[in-house]
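Chains shown are a subset, placed as in the full complex.
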């Protein structure tokens, strides 16, 4: 296999596996927080607005870890500096 | 495979797997803390501001571990000293 092929194959596989593994934790964490929020609203309906606001700000924090994985996957696909190097090296 | 290809392939794979595994723990930890915060607000609505403040400062501490992984991934992609060495060694 020539270098181009190896780099392209590794980039593709890594981009997929990164977001695949990286989405497991955030999804479970957000699901748990959301489940507890619904339980808390049922327990204290008068505080629904406070609970909802805290929930959404917190979910944004959890979501950020999934976004890190998404950013790395996108970089590996569309702005991969190693791939650009091998493209220039082979003159294609 | 020549050294350039090996180093590039390892850097790509490691950058992806680092943030993938590194996001699981923070996401689960933040989800658990957020769930408990919502439960605590439902239990003591009068202390909502204290609970919320403690929650967000604590979430920032947990988030920092995910940021460490993100920093290492970015360094491996864009500021990899080993890659720069092999680029200079091959004169390309």
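Per-chain residue numbering starts at 1, and chain names A and B are given in the order in which the chains are listed.
Quick note on the criterion: a residue touches a chain if its C-beta (ideal position, glycine included) is under 8 Å from a C-beta of that chain, and two chains touch if they have at least 3 such contacts.
All figures in this text were calculated on a predicted structure; none of them were measured in a lab.
Novice: List the number of copies present in the full complex, noting that all chains share one sequence and 2 are shown.
Specialist: Every protein chain is the same sequence, and there are 3 of them overall.
By definition in this document, only the chains that are shown with their structure count from here on.
Novice: Need the CA-centroid distance for the pair subunit A / subunit B, whole Å please.
Specialist: From the centre of subunit A to the centre of subunit B is 10 Å.
Novice: Going by the contact rule set out above, which residues of subunit B touch subunit A in the complex?
Specialist: 1-2, 4-5, 8-9, 11-13, 15-17, 19-21, 23-32, 34-39, 41-43, 45, 48, 52, 55-56, 59, 63, 66, 69-70, 73, 77-78, 83, 87, 92
Novice: For the complex, which residues does subunit A have touching subunit B?
Specialist: 1, 3, 6-7, 10-11, 13-15, 17-22, 24-33, 35-37, 39-41, 43-44, 46-47, 50-51, 54-55, 57-59, 61-62, 64-66, 68-69, 72-73, 75-76, 80-82, 85-86, 89
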